[in-house]
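The complex is shown incomplete by one protein chain, all other protein chains being positioned as in the whole.
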Amino acid sequence: MFPFLIRRFFQSLPTLLLASVLIFFVISLAPGDFLTPARLNPGISEQQLANLSATFGLDRPVYVQYFYWMWNLLHGDFGLSFQYTQPVLPVIWPRIVNSVYLVLLNLVFFYAIAIPIGVYGAVRQNSFGDKSINVVLYFLLGFPSFFLFLIVIYLILQVRNATGWDIPLGGMTSGNYDQLSVLGKFWDVLRHLLIPAAVLAITDAAGLTRVIRGLMLEVMRSDYIRTARAKGVSERTAIWKHTFRNAILPIVAGIGGLLPAAISGAGFVEVVYAYPGITPMLLTAITASDLYLIAGFTVISTVLLVIGNAISDILLAVVDPRIKVG
Amino acid sequence: MTAPAVARTSAADSRGMTQKGETLLEVRNLEKYFPIRGGLLSRVVGNVKAVNDISFKLARGEVVGLVGESGSGKTTAGRAILRLIEPTGGEVIFNGTDVTKLSKGQMRDYRREMQIIFQDPFASLNPRMTVSDIIGEAMQIHNLNPGKGRIDRIAELLQKVGLRPEHMRRYPHEFSGGQRQRIGIARALAVDPLFIVADEPVSALDVSIQAQVVNLLQDLQEELGLTVLFIAHDLAVVEYICDRIIVMYLGRIMEIAPSHELNNNPKHPYTEALLSAAPVPDPTIKRQRIILEGDIPSPINPPSGCVFRTRCRYAIDDCAKVVPELREVSPQHFKACIRDDVL
Amino acid sequence: MGQSQLSVAWGQFRKNKLAQTGGVLLILIYVMAVFAPFLAPDGLSSYSTSNITRFHPPTPIQFRDPATGAFTRPFVFKYGQELNMTTFVNEYKPTAEQCPIYFGVRGAAYKILGFIPGNIHLFGTGNEKPDCNVFLMGGEALGRDLLTRTLYASQISLTIGVAAVLLSTVIGLFMGALAAFFGGFVDTVIMRLVEVISAIPGLFLLILLRSVFPQNINPILVLYVILGILAFVGWGGLARVTRGQLLSVREQDFVSAARALGASDNRVMWRHMLPTMTTYIIVTLSLSIPGFILLESGLSFLGIGAVEPYVSWGSLLAQAQEGGLSSLNTRPWVLIPGFFIVFTVGCFQLLGDGLRDAFDPRKRQ
Amino acid sequence: APFVYPAAWTGEQNTANKRGGEFRNYTLSDFKTFNPFTSAEATSIPGTMETGAGLFTQDPRNNEFIPKMADGPAVVSNNNKRFVVKLRPGMKFSDGQPITADDWITTWKIHTDDKVGSNSYDTFFINDKPIVIKKINDLTLQFDFPTQSATALSIMSFAPWPDHVFGKAYKAGGAEAIKKLWGLGTNPSEIVSPGMWVLESYKAGERAVLKANKFYGDWNKDSKGNAVPYLDKYSFRIVADLNAGLAAYLAGQIDVFGASKADDLAQIKKAIDAGNLKAYLKANVSPQATSSWIVFNWNKSDDAAKQALFRDVRFRRAMSHIANRDAMIKLALGGLGSEVYFSTYPIFKDQTDAGLKAGAPQYKYDLEQAKKLLAQIGYSKINSEGYRVNSAGKVLEFNLATNSGNTVREQLGQIFKDEAKKAGVKVNFTPIDFNTLVGQLTAKGEKRPFDAILLGLSGGTNIWPFGVNVVPCGTNLHSYNNPTDGKCLTSQEQLMTKLYYQGDAELNTAKRLAIGGQLMKNEGELQPVIYLVGTNYHVTYNDRVGGEYTPDMMDAYYGSRNIALTFIK
Partner (left out) sequence: MTDHATDKAEVLLAVNGLKTYFNTDDGVVKSVDGVTFHINKGETLGVVGESGSGKSVTSLSIMRLIPMPPGEIAGGEILFKGSKGQPQDIVKMSEAEMRKIRGNEISMIFQEPMTSLNPVYTVGDQIAEAVMLHQDKNRKDAMLVATDMLRFVGIPAPEKRVNEYPHQMSGGMRQRVMIAMALSCNPALLIADEPTTALDVTIQAQILDLMRKLQKDIGMSILFITHNLGVVAEMADRVVVMYGGRVVEEGDVIEIFKAPRHPYTMGLLNSIPRPGVDAHVPGTPRKRLEAIPGNVPNPLNLPPGCAFEPRCKFAIPDCAKAVPPLEDTGGGHMARCIRWQEFAKADQEVSA
């Protein structure tokens, strides 16, 4: 396992490096330089500008600037956010953590919805249940997550008006968050996360459910399932032990790729839900041309993605003995 | 056969050179290694020695079988001869010219003389082309029978392989396996080749259809005087059609002999086992068979010396030491085995 | 009688009623988009600053004369608007005044497809009573007709996504073919690029790319920028598949056969290898268009897509948030543009699935 | 002796001495710093912390200044230019350190260091001449004004920040060191406050919680002698926009909401009537002390044509004629609001009346008039797209920017743009980031980076309701003309600058109003800034909080309550 991890790490390095080059290149395409927006900001002094210019080598050619940037990056210095006139990392880190909460819960829902329904659809192929689920999923697939979310909010409003239940409609914590016990805090955040995570999961799960259903059907047709049945195993064993484990292999292989999609997808909901995640901050950063902040976010999420990919490779190696580990 | 209208190219000029019975094709020390890449930088970490130093000759008009178990390198050999895959080493002398040395352009002329029929009748026809496109493509490339004549020629070819001219406008998927194989044969014949590699042309077909195709091939070969390298793993079929048989194992030739001779008097332990393993469709015959132990070793790491020694019941220590060369042990009968004492 | 792969697929497709319905509906939607200015009762950005119609509720069309009860020319009541100072609700009440609806009336001028001028509208209240308006889908924040805007928005929503897919398909095909054909260094570079692009979460890459362009560029340019960005983000997958497919096709027997016949590399590429991509391309195209439509709507929703005066369904939805989510209660009709997205995407999906099944030999007898 | 909050300041007194609890406010943008010297936000952490800290405070009943941190009225001498103020003894910062004259001196020094870039810089100068503060002894300060000033007491009422934090850093590292202090990453326990509140916790993008400064109650009592504030906590929920704020208010998650649109009121009213929200609502209490306006940049040396255009008073008057303020109120403000024609907010009714009496013009919505004026400038032809062109074929167009995320301003801009089109003026309207926008607005020089900006301002005193950093030439919000040398461009500006200081120095109210009227007349004729509309002030708060002003005391200037007397029922 360990050599595998090492190798995986070294394999992802070039991707990361190239991604950082791309990010930097794209950003340096922007008119002016990193400091152009800063120059318009009265909160940043000439002195500070000069310092920045020196630390990031802005008077040098672009490729040198890249190395400066990279060097600073490796030392945990993502540059200065011009909106906050503060180093980027402490500004964005809490947001990233918040987004990760949302995405993780979303993933839990995502699988919790998609797997049982997908399996059900495959096992009861063409049954009334399968067909009606298919219709619903089809319908859901067409929904942009933010639109579904708007509709859900509309419905929740109706419920709230009718019952007076305190269903959170935005943010991540309640007003009395700081007074809550640890468990209370946990529940409070969870309560806020539930609806956005679920809505997100539902729109995404529509696709995955169909994939799982298709994969299950395909595996169910395979010879080794016939072998298993010929052994006299029960239906449940045939489905969960023999079919499912094989059917999820391509999904496990795709978990890593799912992460960025999930992070991206969560973005829309974050915006609607006024959730203090990455995307709302990024959007303000765009309007403010807060380039270091944008670059920092992109780099970190890319790193997360590469890690996610590595994890999915490892998971795949765990569930599929054909993948050599080590 | 009608004389082609267009002036023939250099390769084809020699068409009259060889007479029936003279050597048309000689394969010398042909090798094909497939590199295996691996590791971080995807370097070459090994080679699949698919074809490992094989040599043989084909006389004009002769049908020679190439048999061997799966993975023994038959297909690779066949394709390397046609330079559909570039051989790693060795020479292929066709009609006096070493085709492995030819440039791409020169090679194109030679392609008219050497054709191939594939095993899988489903994968070998472009599903997006009509039968007339498929057969006509060869003529188009070599600019044969231009104009109206081309359609007539296609119709003629179709009839020759037992299809009807009106099939011309259909697409491959509208045919059964046997019929597709016939189209494949017609395509190969479209350029009037001298030499055809038939790579397991009947293995994918139903038993009741196999005989149709075998008969067709046999008729065409006789009619056109084709030289055929017939690849198969079914010994019975090979014996039946071929004049001579080459037995391959793990990329190497084990034995070459005329069909009846090979059957009656195998000289190589592998051939002997192969023959004995083939079931005979006669319930009254109860033979004592030789069962080979174990599986074919990996072609990445073939056994030293004689590649067959690991499964050979006659193997002695010396077998591991030298690669036995292919020797003529009786007229027309070659074998690569150091033990003359056992068979 | 010969039957090509395409016609087989067509035959299969013909059996799939659902997919056909999707296809027909799509054609209708596109026709609707082209003729949006004609179909819309009003101009894209017209609203009255004298007779305020902010969040005007949908006006039901009347067919009977209220006095006599007899059928008349369809009409809507003119609505009066007043801010109720106890509830603070802007109340719209039908007045007795009737605004007859005419078909083929003259109204706001427009150019269909950018060059066919006209001012005839399918229906509307005409010019004689300037304060008369039909609000079939209600009004939006500035009192512009939502139906009109939704129709206009369809022009952008339906083209940006599709154009981006086409563009990225061209790029993807080209890059994939390059990689497969040249192999070696070119291959490595292209595939690395694909990997790198896919390593950056899509939305962020979009945001990153968008942030490179100044905020205050020309709105029409914004659309092109978005199109280009979407295409740039989207070509990778196709390039990878193209490369893989071409490499695997290269090993197929029918390609070997062509080469055995002496076909040149060019011929092999164009006659035998690239055509094998058609199926895949038709299917991916039809399946990825809905994705891109969703993406475009998302970007516009976030405010980095279509900007005023251009509208797309996504930006209309963004405007639906105006006044807070709880205001949805009082004016749910602002959500209607979203259903256009759902509907269109649904149709594309039906069509795409139908095409995929039609081309899938496994689903064929 | 402690400062006693008059009992009359509350409509309903905290008779049961209810203590504790949290007052839950909200803010629209995330906090950017805790540093009082670099903070430039409307709602800021230091601004909240310093509540109740200041030498004097205004009595909402009669606008009189009463001593707060001062231990009595200031001793005035030198022709009303010198003020000697004794400090109330026993005042302490939240870290327990005593508040002394040094703290004022340090604070003043830092604010007036232009390298720090404090937002209050201008307030310490009158007509470019500095106000000088001297420490007489630990508990006595002496203020020397360059001229006499009506707003002197107000100017003197800035909050003192701890010398033992800032003074030390300033001595060691100057302006740069100050700027490095108290960023968002600072541990709240290191933050020290002179006022009622001190930061307790801050969660980025979520909320900031302030707790009562436990030493504040030592010198601040209610009429019964109980320490104030009654509350434990004062928190800000950071919401994405007003809509999210309204949602939070409707959900009972925050205690107050600054409703500005009829829509908001309607929803609140509906929630109250449905019994979902127990809250108080009073609409149209007064106009807001705020207005939206459009400013044109006179310093565009890189685009001579535009510079000439923007400097042309006819053009600006035409722009005022284009602004359909009625539609703006109805569409963007949802029906409740006031038309604005001057920099003076309508809430300062005495002053506006005086202005109108002096003949200050109002260029009301009149497209025909606008067209006429534009034709006079030379834009008489109409091109195929319906826009005006001059004889050279140049289209009459300009870019208009506002801050993104403010739907009201975006709609105002949209309406302006659409009306302008009717008059043949092409307005390229784009919302951009707030900070960038402010950066552009306050940029100095001959080539300032904008055409026109739509923005709003609030603030200003009711004594002399003209902006010290707005009216005089060379100040940072003199946004239409801000060249490097800070010189006025027109005689009207010069006159306005003069009138400003004249009025500021006038202690007699009637005379001051008259001067203000003259100023308004000049300003109105010059139209340096096109004023549009202002919202109205509506009061709504959750029933759980008490201690609000009596209804007649509430207005946009004083608000609805004094937080020190606010309690949770």
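Think of it as A, B, C and D in the order they're written, each chain with its own count starting at 1.
In the analysis below, a residue touches a chain if its C-beta (ideal position, glycine included) is under 8 Å from a C-beta of that chain, and two chains touch if they have at least 3 such contacts.
Source: prediction; values computed, not measured.
Considering the whole complex, the residue from B:V51, B:V99 or B:L235 that touches the absent chain is B:L235.
When the full complex is taken into account, the listed residue touching the unshown chain is B:Q218, out of B:T23, B:N47, B:Q140 or B:Q218. Considering B:R289, B:R313 or B:R327, the position touching the chain not shown turns out to be B:R289 (whole complex). Between the chain not shown and the residues A:R7, A:R191 or A:R229, the one that touches is A:R229. Within chain B, the residues in touch with the undisplayed chain are 69-70, 176, 178-179, 206-212, 214-215, 218, 222, 233, 235-237, 239-243, 258-260, 262-264, 273-285, 289, 291-293, 295-296, 311.
Considering the complete assembly, chain A touches the hidden chain via residues 126, 221-235, 237, 242, 245-246, 249, 319-322.
Just so it is clear, only the chains that are shown with their structure count from here on.
Chain B has its Cα centroid 55 Å from the Cα centroid of chain A. Averaging Cα coordinates per chain places chain A and chain D 41 Å apart.
Between chain A and chain C, the centres computed from C-alpha atoms are 26 Å apart.
Contact with two or more other chains is made by residues 215, 303, 321, 325-326, 329 of chain C.
Residue positions of chain D with contacts to 2 or more other chains are 244, 247, 404, 432-433. Remark: chain A residues 37, 40-43, 45, 47-48, 82-86, 90-91, 94-95, 98, 160-161, 164, 166, 168-178, 274, 276, 280-281, 284, 287-289 touch chain D in the complex.
Touching chain C in their complex are the following residues of chain B: 79, 82, 84, 107-109, 111-112, 114-116, 118-120, 123-130, 137-138, 141-142, 169-171, 173-174, 184, 187, 190-191. Only residues 192-193, 195-205, 207-215, 290, 294, 297-298, 301-304, 314, 317, 320-321, 325-326, 328-329, 332, 335, 338, 341-346, 349-350 of chain C touch chain A when the two sit together in their complex.
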